[in-house]
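What you see is the complex with one protein chain gone and the rest in place.
Take a look at chain A:
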Amino acid sequence: MTKMRSNRLKIVFMVCLAIVTIGGQHFESKVAQLLQDETEHIKCFVERKDLTCFWEERNHLHHQYTFTYSYENKNKMACAVSSLLAGNKTIFFCKLPKTPFFTTLDVQVLRDGRMLYTRSLNAENFLFLDPPQNLTVMSSGKEGQLNVSWLPPPLKYMDDSMIYEVRYAAEGSNMGKVEVVKVSTMLVLLGLQSDTRYTVWARVKPDGVAYKGYWSAWTEPVFGVTPPSDVDPLIVLLVLFIGLILCLLSLTVILSHHKFLLKKLWPDIPTPEHKFPGLFTVYKGDFKEWMSQNNGSMWGRSAHVYTEELPSPLEVLSEVSLTSHGMSQREEEEEKESERSDSGLTDRWRDPPHAHWLMEQLRALQENPESRCQSSLLQSHDTYVTLNQGDNEQQVYDVFEETLPLQTLFTTAGTSSLSTSHSDLGSLQQSLGSGRLSSRSSFEYPNHTWPHKGPGYAYMAVADSGVSMDYSPMSSSRIAELGRHRMYTNDYKNEICPHKWPLSGQHIKSGSESCTGPVW
């Protein structure tokens, strides 16, 4: 029995000590806070419904302190003074039990019987509450939300006069937010990050209407985790539906403009089929047959149909006969007829007027080469090459473009003769000249002998198709051999020899050692 009684007493003592300790922790923290914030000498606050007043003094002074109080100027009453050591200072305090509210309280501190401090106050204006109890943070199940709740101060008649502050921050973040709540003891935190751990604190204070006071201390931190982001199925459906509509719209646009897009991405390879109707379909590509069948229709074509740049014939004329260019009247009439019959074609594709004259000249040369060689000098309106040997005064035209009239001089010593003519397209007419031509120039020339005149001039009509000819600049050594002003664009060998030129159409081999002359 005695042991049981002593054990009970020990338990009660421990509980009381715990209560006192807890209260002491809150009391000391409140005292510490008021020592910083309150400027009055006598600092007072109301815990629950009891008013506590305290002041601080230095330790080395040992005095007798007396605390008295009175309500509404009635009789003064004394209060028992207690003390707490705080470093090098001592805290003296007095707790007034069952302090009346809504009335004026006068307090005085006497030291050794002398008035030290005095103050008048209303107790309901100095509420210093404990932090809210039971702070709880729970997930509401909704994305970015947390439910926070707590208990109000256990004060009758005052719970509807409180204001709360809730502070929250993501774990590890220094930036926090504060929410103010009036009267209510719960709060829903919105706009939080998903799947994040948050720390929450709370504190309380009277709202200042019926009661006034200080902010309580912050509660101990409480943690809560927001739920992970959840994709709303309705949103998924809407996104899919909108995506489907966009796909259909884009498909419609693409199909309506597919021709344009195909033309841009895969342009058609141009073919001349449309210019030659029926050539590939009816005549299987037989151009000759197609031409023979379509001669009549082709005459009506405009000259602008053929926009390609046709090769300009290169004609090398001979100086042998200057009067040869004057065609006979018969030849002119024949040429005119041929012009009329070929009016449907472009001028480039028909034989030039002087082609017949050249043929005649060649035949004449063949019959009488000596008479022709001296006087034949072809003139035409096409580009031609003149071979001028040894004459420095002669002007050499450097023609680099096939479309320009090509003038080439083969100068020889003591001679000065320059003649230009336009080459005859398609004309493999060989003009008069002395010397042999290289195999690179495909043409035909009468088999006759050119008389020398000095070395004389050699003119040669060469068809410059622009493709078959080998155009390459002549080397400087070759140019030096021919003279300073000689610049040839065509790689062409022309050996001027005082012997017959074969007119059988045989290709002349180049590089003959028996002949000398300009070599391109």
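Some observations on this one:
The definition used in the following text is that a contact is a pair of C-beta atoms (placed from the backbone, for glycine too) under 8 Å apart; a residue touches a chain by one contact, two chains touch by 3 or more; residues count from 1.
The criterion applied here is as follows: contacts and distances are computed from a predicted model.
Matching "Hydroxyphenylpyruvate reductase", "Trafficking protein particle complex subunit 2-like protein", "ADP-ribosylation factor-related protein 1" or "Erythropoietin" against the UniProt entry of the left-out chain gives the name "Erythropoietin".
From the options A:His62, A:Arg114 or A:Lys156, the residue with contact to the chain not on display is A:Lys156. Per the touch definition above, the residue from A:Gln33, A:Ser70 or A:Asn122 contacting the chain not shown is A:Asn122. When the full complex is taken into account, the listed residue touching the unshown chain is A:Phe102, out of A:Phe102, A:Phe241, A:Phe260 or A:Phe287. In the full complex, chain A contacts the hidden chain through residues 49, 71-72, 98, 100-104, 122, 124, 156-157, 160, 209-211.
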